[in-house]
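Only one protein chain is missing; all other protein chains are in place.
The letters A, B and C name the chains in turn, as written, and every chain counts its residues from 1.
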Amino acid sequence: MLPGLVFTESLPPLSDPAAAPGACAIAVATHSAETELPTAVAVELHGITKRFPGVVANHDIDITVQRGHVHAIVGENGAGKSTLMKTLYGMHKPDEGTITVNGKPVSFSSPADAIAVGIGMVHQHFMLADNLTVLENIVLGAEPTRGGVLDGRAARRKIREISDSYGLGIDPDVLVEELGVGDRQRVEICKVLFRGARILILDEPTAVLVPQEVDELFGNLRELKSEGLTVLFISHKLDEVLSVADEITVIRRGTTVQTVDPKSVTARQLAQLMVGSELPIPELRESTVTETAELVVENLTVRSTGGRAVVDDVSLVIHQGEIVGLAGVEGNGQAELVEAIMGMLPIESGRITLGGTDIGGWHTRERRENGVGYIPEDRQRHGLLLEAPLWENRILGHQTERPNVRGFWIDRGAAKKDTRRIVDEFDVRTPGITVPAASLSGGNQQKLIVGREMSGTPKVLIASHPTRGVDVGAQAAIWEHLRNARAAGLAVLLISADLDELIGMSDTLKVILRGRLVSEVDPRNVTSEELGAAMTGAGPVSSGEAS
Amino acid sequence: SSSKNNSSGGGGGGTGSTPAKKTVKVGLAYDVGGRGDKSFNDLAAAGLEKAKADLNIQTKELSAVQGESDQQKADRLTLLATAGYNPIVAIGFAYAGSLAKVAPKFPNIHFGIIDDNSSKLPNVEGLVFAENESSFLVGVAAAQATKKKNVGFIGGVQTPLIQKFQAGYAAGVKAVDPSIKVQVAYISQAPDFSGFNDPAKAKVIAEGMYDGGADVVYHAAGGSGSGLFQAAAAKKALAIGVDSDQYQTATADQKPYILTSALKGVDTAVDNFIKDDAAGKFKAGSVRFDLKAGGVGYATSNPIIDPYKAKIEDFKAKIIAGTITVPTTP
Amino acid sequence: MSIQNPLAPDATAGRTGPPGDLERTGRFGTAQFILIGLGGLILLSFVRAVTGASPLTAGGTVGATVALAVPIGLAGLGGLWSERSGVVNIGLEGMMILGTFFGADFAYFSHSPWMGILGGVLGGLIGGLVHAVATITFGVDQIVSGVAITILATGLARYLAGVFFTGQGGGGPTQSPSIPQFQALKVPGAESFFGKIEAHHWLVVSDVAGLLRGLTTTLTPFTILMILLFPLTWFLLWRTAFGLRLRSCGENPAAAESLGVPVYRMKYIAVMVSGVLAGLGGAFLADFAGIYREGQTGGRGFIGLAAMIFGNWRPGGLAAGAGLFGYTDAVQSRGQAKSVHALLLLVALLLVAVGGYLLWRRRLRPAIAGLVGAVLVFIWYSVTNDIPVEFVPYTPYIITLLVLAVASQRLRMPAADGIPWRKGQGS
Partner (left out) sequence: MRERLSRLLLNVFAAVIAAAFAAGITSIILAVRGDSPTFVISQMWTYGTTPSSELTILNSATVYYLSAIAVAIGFRMNLFNIGVDGQYRLAAMLAAAFGGAVSLPNGVRQVAIILVAMLVGASWAGLVALLKVTRGVSEVISTIMLNFIATGLIAYLMRPSILGRRSAVANDVTTTPIPKSGQVGGLDLIPKAGGKVYGLIVLAVIVGVLFHVVVNRTRFGFDLRATGQSASAAAASGVNVKKMIVATLLLSGACAGLVGMPALLGDSHAYSSITFQTGLGFTGIAIALLGRNNPVGIAFAAILWAFLDQSAQILDLNGIPKEIVQITQGVVVLSVVVAYELVRRWALAHQQRVVGGALAPPSDPAAATPAQVTA
């Protein structure tokens, strides 16, 4: 991308904004803390280098984090943020460099050492055991015991205390399996606080949260901050970062580029520092909506195994060339609706028609064969065979269609050729099409899926969180593909937790709450705050209330 | 036919450099378990040892493994044959099929096979036993010893061979008193041969039989039999052993309860076969070791059998005389 | 407060269990269990009275049930420990074989059954250690390792038996001499007291007496110790910090590692305990039989594995599975074809009960299936006097399969069970 990048030392504060290409004037963070005692520095990472086979994930990183600050770290996918945080948390040893915590140099050989000096980490991917209760997940490794016996009462008391004082709202006795992502996120935070951590690492905690939940979380963070806790915070959502951080460090290609003050930089400038490109904006151009209804859902009801209506009498029409957005707090029936449309869940009542044909009794495969594309919410569980090569992943979901198969046989040659096409067209960064899907970074995995699902001119695309956890560059590419397909007449059902994406990319926007479609809003004149309110049932959106 | 006229010493045509003993190379192919199985194979080994007293014997003993194929058995016999062993004794009728394939390839080698008489080859001699007759006799003993008119039989694995024991035993019991109840149980079914090696199960079954009213139980269950003896000692009831005189090998606390054992002269058979062959008296076809030939019998080492001996001998005479024919199937 | 809870109905649905509970309990509480047990006893008593198959509830059957169930249960418990830590252990059979050999060996040469226990522990430990090294350190496929260990153990036991037992009165490569055994602890007077009541064949009363007679006259110290291992396991794994850590390795080792839990060490402990338990099962078998005999485990390790799955990877369920198996095995062993035939009536009645329950729960389709099954089994029962003897030894297997087919399966194995784990993998 950008050759000749100038690596700079992050501390003392960089005084040469021109180091960043695109050279916009970026005010440099001023550290009042610097004048204070050295102990005001909670964490100092100096000269950290971490190599993996063939990859230098971190290179000569320097970061200083002030006590009581929320310190954000931003960078594109694979920039090395998580690697750095894992180093700080003792999950692996750095190849070079020193770590100083509270003024003392430390060397961790396991997370247990890091926990011992008061560091806690919330990982990018949940680190929870589904089949254990919240309490068990939280106390694990730091169990209160009485005579060797787990002291459930003490643990419960302490969890309730933490939960109450930070407003986490945690019920210790539920199975984690039963929790939605927001709750899981809070359990993760509680886990860290339970251990008495004074330095918190939060790796992309907001990726799966809706705005209200993000606000809640930020409320929690401020709460923590006021208690004197230090937070290291990673996110791809730059406006969030700007709103919550006291300081921001940008990492690019494994090294620190600059540390900036959020008050004096814009999201745009941050994006440029990160990737050297503009911040992409989700938006649709002229309407391409036609009169032809492609996918029609009428009075659809789906029941959970417990008998509750998780999708309750939902009706929905998607025309050719239309993107219908579906907004809702996670766990309100979106997943079930999608799975019912895909034929993965049995429906209780109602009709689903595709181009006028009732497909309610069809199997998933028939639906896919007849032009329904599917970008699943959980790409690793539903979208990929992680251990299979890319070209086999190209076949997945289209194993009865050309060019992947000819009659009964897999057409390897054609499938590989088409995989190469997708890799080129969708800019999937990979050394080849025979590497396993697991070896691609998340964003590239996503691009492969998007490319696959858009191959063979689908009529309908069900897109669940198509850009989740994907960096700004990849996001722009995916949006562009969606726009093009829409122009070609594709009918899209878009589900996303990113409200800006929903608002920007939808022709029609509906809100789902407790399995019911509660309102329809006009994406052209709704703000994400209003939409968020509608999603929580706090009030209908005034504008564009339609049925 | 072949009886106890042992060739004492070198016999005719002694090639021996040794003055008295003739040198023979005997190959033994055991069934699963091999030497040391404290059962059938060990009896064969004992026969071999007996023969050693009179002959200068070089032996090679190979044993089968659980779940092997016929071809592996054939290879074992071939191995012995090509290594120059002659005669070769196959222990157990499981070798019948493989012997039929191997023997014709070595017409100059003499083969003996225990428990099978299906071969018509000129160089194979089948050595079979009238287990039903010995079982009949211990049945007669059991019928006299029972006070509750209730006796039991435990078979290891339900196969025609073991059913022969069952048939003879039941017939013996009924011959004395038809009103006596005979409880019958098998531990497992072929090809699940675990029944020959599950003393725990035999113990449970035996306890069940004793609790169910039996006071004498006979087993034909190989290595599982020790479970029966334990149960008998615990319940202070009687048990009957099989193949060898199990009174001799039982522990002191079990001995008083081992009424007798049905003897199967595998040792005698092997001994005779080797000696006869050395004496140039190999005869193709088959030899039946029955009561008449003294190849089977019952043990009398525990004195508690004494009061019942008269009747047993009585029946024995009748069987030998042919006035009683003992059934072979239940 | 969180906004998530009121919004996501899923989050709070299906919550059960009292607050004092660390993990969700099953659908039944203690009271229900007692009720079911009582109902079962009455049913059994009724069937016994109708069919006259007294072995169904005889005191001796209790002793036999325990004796037959314990080795299976211990193997299953071994499987449970191992799999709760995420390591599949199909080598239980092999570890059990080592347990039979070492148990007998130690008991024989020390003249003490107590040393037999130690032998079982050691024998099993060897097997467990090999499995642990192979699967945890080297990340070998857990099934292959298990199969290999069983092969290895068979060879080793035979080899060592040849070395140790040859020349010892009655011993050899395939069996040991008679070994000293534990004697049953008999409560004085119980035998005759309960025995008398039992002999009357009164409905329920005699059956209870039979049960009590079995419990008071047939259990050895070894049996009691082994039975105690079940609650002990439950306590250790579900009530202590150690247990939580161990189970977390089977659910999500990455999470465990990220909280400083030494995953390798926990897995090592679990797999070694697993071997020890299977070894104890073997030693128990040798003690009960009073002898080591090659092949005496007879697939009990595999049945233990099945019992563990039957019990949904929990000690209580496992005990129920092993108990069911041991009971049917005891009944078929002691009562043979007649008692097994009587079991048909029991099965028919149980199906009626299950069908009725389902009907009450308005689950029509399965209810009807259950009732139709009941009628079919009843017809089978009434038109025959016996069941083919060839099937008798296999009754426990058939019954177990039937129970599984009828009971709906909500099995939940540890989430990371069988997946090789490497340190730092989750980072």
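Quick note on the criterion: a contact is a pair of C-beta atoms (placed from the backbone, for glycine too) under 8 Å apart; a residue touches a chain by one contact, two chains touch by 3 or more.
Remember, it's a predicted structure, so these values are computed and weren't measured experimentally.
*Asks:* Omitted chain: which shown chains does it touch?
*Replies:* Across the whole assembly, the hidden chain touches A, B, C.
*Asks:* Could you tell which one of A:A79, A:V265 or A:V297 touches the chain left off the display?
*Replies:* A:A79
*Asks:* Considering the complete complex, identify which of B:A46, B:L121 or B:L161 is in touch with the unshown chain.
*Replies:* B:L161
*Asks:* Of the residues A:G47, A:P346 or A:G432, I need the one that contacts the missing chain.
*Replies:* A:G432
*Asks:* Using the definition of touch stated at the top, determine which of B:K50, B:R76, B:K275 or B:K316 touches the missing chain.
*Replies:* Touching the chain that is not displayed is residue B:R76.
*Asks:* Please pick, from A:A40, A:A112, A:A388 or A:A414, the residue that touches the omitted chain in the full complex.
*Replies:* Considering the complete complex, A:A388 is the one touching the chain left out.
*Asks:* Write down which of C:G39, C:G52, C:G155 or C:P231 is the residue touching the left-out chain.
*Replies:* C:G155
*Asks:* Could you list which residues of subunit A touch the chain missing from the display?
*Replies:* 1, 3, 52-57, 59, 76-80, 125, 127, 253-254, 342, 344, 363-369, 374, 376, 380-388, 392, 395-400, 405, 408-410, 412, 429-432, 434-436, 438-441, 443-444, 471
*Asks:* With the missing chain put back, which residues of subunit B would touch it? List them for me.
*Replies:* Counting over the whole complex, subunit B touches the hidden chain at residues 60-63, 65-72, 75-76, 78-79, 83, 93-94, 96-97, 101, 105, 115-118, 158-161, 164, 188-192, 329.
*Asks:* On subunit C, where is the contact patch with the chain that was removed from view?
*Replies:* Touching the chain left out of view, subunit C contributes residues 130, 134, 138-141, 143-145, 147-149, 151-156, 158-159, 162, 173, 252-255, 299, 302-303, 305-306, 309-310, 388, 390-391, 393-394, 397-398, 400-401, 404-406, 408-411, 425-427.
We take it that only the chains that are shown with their structure count from here on.
*Asks:* Drawing the touching chains as a network, do you get a line, a ring, a star, a complete graph or other?
*Replies:* Contact map by chain: line.
*Asks:* Using Cα averages as centroids, what's the distance between subunit B and subunit C in whole Å?
*Replies:* The computed centroid separation for subunit B versus subunit C comes out at 38 Å.
*Asks:* Could you grab the centroid distance between subunit A and subunit B? Build each centroid from C-alpha atoms only and quote it in angstrom.
*Replies:* That pair's centroid distance is 77 Å.
*Asks:* Taking each chain's centre as its mean C-alpha position, how far apart are subunit A and subunit C in Å?
*Replies:* Between these chains, centre-to-centre, one finds 45 Å.
*Asks:* Looking at the complex, which residues from subunit C come into contact with subunit B?
*Replies:* 55, 58, 60-61, 63-64, 67-68, 71, 162, 166, 169-175, 178, 285, 288-291, 293-296, 298-299, 329-330, 333-336, 389-390, 392-394
*Asks:* Spell out the part of subunit C that touches subunit A in their complex, as residue ranges.
*Replies:* Answer in residue numbers: 1-5, 7-15, 17, 19-24, 239-245, 247-248, 251-252, 254-262, 412, 414-415, 424, 426-427.
*Asks:* Per the contact definition, I'd like the list of subunit B residues that touch subunit C in the complex.
*Replies:* 33-38, 42, 66, 158, 183-189, 193-195, 197-201, 203-205, 207-209, 211-212, 223-224, 226-227, 230, 249, 251, 254
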